[in-house]
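Note that one protein chain is taken out, while the other chains of the complex remain in position.
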Amino acid sequence: MQTGNAVESADFFTHAELLPWIVLLPLLGAAINGLFGKRMSKGAVTFFGVGSVVAAFVLSCIEVSRLAELESGALASTLWTWFSSFELHIDIAFSLDQLSAVLLLVVTGVGSLIHIFSIGYMRSDEGYWKYFSYLNLFMFSMLLLILGKNLLVLFVGWEGVGLCSYLLIGFWFKDMPKAEAGQKAFVTNRVGDLAFLIGAFILLFYSQGTLDFHELKQTAASMHTDQPVELTIVCLLFLVGACGKSAQIPLYVWLPDAMAGPTPVSALIHAATMVTAGVYLMVRTNFMFSASETAMTVVAIVGAATALMAATIALVQNDIKKVLAYSTVSQIGFMVAAVGVGGYVAAVFHLMTHAFFKACLFLGAGSVIHALHHEQDIRKMGALKKKLKVTRWSFLISCLAIAGIPLFSGFFSKDEILFTAFTTSHWGADPKMYVFGMLLLAAFCTAFYMFRLYFLTFEGEYRGDKHTWDHAHEETVMNIPLMVLGFLAAAGGLLGLPHFTHAHFLHGWLQPVLGFVKGKAPDGTPLEFIQVGGENAFTYVHDTNTELMLMGLSVLVAAIGILLAWRLYKRPASELPKAPVDAWWHRLLSNKYYVDEFYDATIVRPLRGTANLLHKVVDVGLIDGLLVKGPAKTLGKIGDGLRMFQNGDVQAYATVVVVGMAAALFFIV
Amino acid sequence: MVDDLLLISPLLIVTVMGLVSLLVGVFAPAGSFKGWLAFLTSFGFLAALGACYMLWHETSAGAAFSSQSFHYSLTLDHFGLALCGVILLGALLATLTAVHYLPAQKSDHAEYYALIAFSALGMMIMVMAADLLTLFVALEVMSISIYILAGFKRDSSFSTESAMKYFILGSFASAILLLGISFTYGATGTISMREIGLAVAGGDAHSELALFGMVMLIVAFGFKIAAAPFHMWTPDVYEGAPASVTGFMAVGVKAAGFGALARLLLTCFGAPEYRDGSAVSWETLIVILAVISMCAGNLMALAQKNLKRMLAYSAIAHTGYLLMALLVVPASSDGEQALNALGGGLVFYLLAYTLANVAAFGVAAAVGARGVEDAGEEAYAGLAGRDPMLAFALTIAMLSLLGIPLTAGFMGKLTLFGELLSSGGGEYLWLVVVAVVNSVVSAYYYLRVVMVAYMQDESAEKPIALLKSAPLRVAVGVAAILTLVFGIMPNKAINASTRAGYSLVHTSNPATYGARVSAAKPAITSTVEPKDVAHR
Amino acid sequence: MLEQILFWLLAGGAILTAAMVVLPPVGRNPLYGALSLILSFFFISGLYVLLVAHVMAVLQVLVYAGAIMVLFIFVIMLLNLSDKELGQSRKTTAQFIGVLAVSAIAVKAIMVVSSATGSKALMAADAGFGTVDGLADLLFRQFLFPFELVSILLLVAVIGAVVLAKRRLT
Partner (left out) sequence: MTPLLASMSQTAIPLSWYLAVALILFAIGTIGVLTRRNALVVLMSVEILLNAVNLTFLAFARHHDNMDGHVVTFFVIAVAAAEAAVGLALVLGIFRHNRSVNVDSMTALRN
């Protein structure tokens, strides 16, 4: 079965020599800074740390332009055979197709800007070299994830970005809570990875030993007819994996805590790149999701629910980064919901615009925090537009973009998601409307909380201490990325103008990967549908009137949100509305729906309890008390708490061996 | 006869090295030759590794011993040679670790190197043994050497106590092993593994008696490989023994125990009714031991503060993963079928485990050499600042044990779980899930070590002097680099492991082994070439 | 009949003397225990003779009773433990459970062996069974390799005794 595919693969892929270098350059940068950075000057560290990423961006542009010139197929490069034994054959190989091209440009481009921003933000830090080393290592993993030609290379990157985010959150700080935030991020991610791995193992079982994306399409097609249940299970496991990485319900809890890291890191990892990896995975394996209706439904509901839930939590947050964090969770929910209704292009589009405006917002927040000496509470800000001009304008543009004001990038991408959800033929009318309604409500909340943030930070009067105000200033090296990102946040939407204009560039660009075929329905309305899944293909109808009506609706919603925020928060400090802290809904929201408490009660504490119980009952109780000291003393011993399993008595050990042997003998013989 | 000696040349080289070390130790003035001795011994291990490498290429995968003198006692196949390689690698790195560690611990005696050599000899013979008597004697050579090495720090009551505990429990386990051998002998009338296998498969054996023996053998080996619930000695002994010894103990004893157990079970009790028959089966028993081991090991490791003790529980957890490899090898294997699922995962996983542990215990030796070995993890605080190279190696080791991609540990787990899934037709999917969940839990304690090393400042009141030792750094560095190499480009090693697994399947199957004949006649060489398992 | 009487005497003696090593009243003083153990070894070597394992019977007396137990007694005398240092024997639940498990295993094992071998008496031994000739033939042909290996084992034991027991070198 391998040979047929291999021949086809050989035809399909054009060899690309530069591709591995895009991945390797950041690794090189990480290695140089990691090994010698301590002894190098800051200039040299900057040169290798930032230069490698910028160079990767340049190479990416070259390769993407080569891809654009190809008539068909994609670029690929195989380094070496990673693994080839019995049933399995896996190469270390990279491929660049239209989908990865979008992400590649976004990641290297935004990554370069954030690296440049970091020069200013981290200037005075003693761990400068370490920081750039980790950041480059992260870029390496992220690029592996994007360019991986098969699921396993993608998984390497997948684990790598998780590990790097852990390093960047945790290593940075010398105090334990922040390290624990890193650990929480890592372990939550691992839960997702676990599901992903198990899904990959099941897939491997049915795919006759290949994990190459190009070849998995056949697997998905055959599983659709022969093992629909298994296919759905694999898709759902991948969804759990995506939930871990992309911070969706129920695994989103780590992302707000991850804000403990340096702000540029939040911009890069927790807004623009890593957290979208889950969306990328699902779009990458769209042929599998499309073939399983159940999985699609679950994906749509998870995405829409996350979008709404996180948006409501963001309404009452007072930490500038926490607001942005919940906003990120919510926006990724939009993307996941888009995947769930079959709007893969919309998902990728929103992923891109979100990377622009959210990176800009985070960097703006970073600029504010930097200027105010690490003050993050928006209740102690205000009127900063007088001090931080560039920051203010780029922040405002991004807020307009995320709120969905026409002509700004977010408007186009969010609108396409809403449009897709509204018109998809994938399921019946009712559930579809719930998804649509949830997303619309989330869009309203978004407009409100973003402008609440904006007004509290940049307008009104300053509410912090005088000394800080006097010293607040911007830095040029940090302003340049802000300006570029602000421009992108404003103009990025031009890549996907509404359908009635017939100028949706991204749609045409992604067509080879996502398999859309344009056509007409029997009654003459133009259709777009996805090929995979045969009779299960779904359509969504192009109707200019509907599109315009939906646009009007979402603009209206956004405008109401902004106006409300303006009425409530653009005021002098004394007139700001008091938070209704006693209201049940406020308590519910500011406690984040008690989800952390719920997890603590249902997972963390039982686990810790089990471990303690093991200590108390098995260790202290059974072995020490019951077996050694005699039953009478057992009860008193239990209170001793953390005395552990092994009491050092060699004969008790021997007794365990004998009892184990007796059990085995009576079990077998 | 010369041919025979060539065939056991790795064993001879190691033996000679041990004897030379002893002699040098006796005649050299105290303290003058010890460093050279270590390098001499290392050179011996390297030479033995080279001999293994040559024999590997001389041996066809299915070949039994092709000469007369030792063919009753030894099976020379790729499986045995591969594990010999792993054992020698562990011994080599443990020797380098010890060069300056022993003087720092005031235990710099030449006997150390002799004992390392002799215990490596015992281990190598264990994985090659073709009859239960050779297996038993080899196991005793290994065990007694290790008991002594565990107590090598005579001045430390910890070291002596750990040796005494290991000794008491170990000799008890030896008695259980002997009783198992005796019952197997009683059931079949022979102590040659192959003939036992024939008798068992042919139904000539008394099944209850044979099963009784089988369980005893599994219990005894379960003790050696630290499988729960026979693992109780592990934490105390690992903690008390000198770090360089613990490193060797962790990897060598495990490799030898697993090699011998795999060969024993497949050769003697490979018959389907003993393997996965209704109620009476060793597969069920192995599955239970695997689950208990990984769960108990991981749960208990969570609470540990001492690196060596944590690694002991980690060793128990890894025993659980490794036991899964024994379920992979097919019951009956005729050519093609065997290619679908082989025991290669066992060999590769042991290799990855060996490298990671050698690196970790090497760092423990460097940190603990000045007498704070028994302190908790605070001794590792700020290691990254004090010695970035050691901290980096420790990180690689922890990531490999955890199974992060691009380390050998990840490839080991991938091979192991992949093989298990493809061999059982999905039968053991649940076991794989349990194992993966366990490896997720293990993130907590492995990463805590990394975090302590990188994040915390060294404790101000008790500055620790790291051991400055170039050979130790070489050993740790080589182990860390190889961990990465086998994670990034593992294909050759995995193919070799697959070949080793194939040869185990081949030599352990009584039907394909080539008739073992009576005392008078020379053995018949079996030269069945395997299908090239490396390429499809 | 003679064999039966001999068997019962030897077996009973062996078990009784072995039990005396383990049971507190006698075994509390290790010296008495060691002497009792030597007696037990003599009884067991008698059983060996009944099993037509004459060489082994001789070795049993020479090596076990003659060498190993002398070593034990040496050490006991060397340590010269006072009554206080012998410590109190104490009963724990571990001991109880252990003894229970051991008894269960023993009962099970005896059931298995009796069902395996029945009550059928042993057949007459072949000529040459149990002789030095037969043993030597096996040892130096078939089991030459482990025989060589055991020499390494004894060497290791000597090293070990020296390393572990001698006083500090420097």
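For reference, chains read A, B and C in written order, and residue numbers begin at 1 within each chain.
The definition used in the following text is that a contact is a pair of C-beta atoms (placed from the backbone, for glycine too) under 8 Å apart; a residue touches a chain by one contact, two chains touch by 3 or more.
Given the structure is predicted, the values throughout are model-derived calculations rather than measurements.
Note on the chain not shown: across the whole complex it touches A, B, C.
Residues of chain C that touch the chain left out of the display are 2-4, 6-7, 11, 14-15, 18-19, 21-22, 27-28, 30, 33-34, 37, 40-41, 44, 47-56, 59-60, 63-64, 67-68, 71-72, 75-76, 78-79, 81, 85-90, 94-95, 98-99, 102-103, 105-106, 109-110, 113-114, 116-127, 129-130, 134-135, 138-139, 143, 146, 150, 153-154, 156-158, 160-161, 163-165.
Residues 619, 643-651, 654-655, 658 are the ones on chain A that touch the missing chain.
Although one chain is not drawn, its touching partners on chain B can still be listed: residues 133, 136-137, 140, 144, 147-148, 151, 154, 157-158, 160-165, 167-168, 171-172, 174-175, 178-179, 181-183, 185-186, 189-191, 235-237, 239-240, 303-304, 309.
Note that in this section only the chains that are shown with their structure count from here on.
Averaged Cα coordinates give chain A a centre that lies 41 Å from the centre of chain B. Note on chain placement: the centre of chain A and the centre of chain C lie 68 Å apart, centres being C-alpha means. Multi-chain contact residues of chain B, defined as those touching 2 or more other chains: 208, 212.
The set of chain A residues touching two or more other chains comprises 652, 654, 659, 661, 665, 669. In the complex of the two chains, the chain C residues touching chain B come out as 109, 112-113, 115-117, 141-146, 149-150, 152-153, 155-157, 159-160, 162-164, 168-170.
In the complex of the two chains, the chain A residues touching chain C come out as 623, 626-631, 649, 651-652, 654-655, 658-659, 661-662, 665-666, 669. Partner chain A is touched in their complex by these residues of chain B: 164-165, 168-169, 172-173, 176, 208, 211-212, 214-216, 218-219, 223, 229-230, 232-233, 235-236, 279-282, 284-285, 288, 299-300, 302-303, 339-342, 344, 388, 399, 404-406, 411, 414-415, 417-419, 421-422, 426, 429, 432-433, 436-437, 440, 443-444, 447, 451, 454-457, 488-491, 494-495, 498, 533-536.
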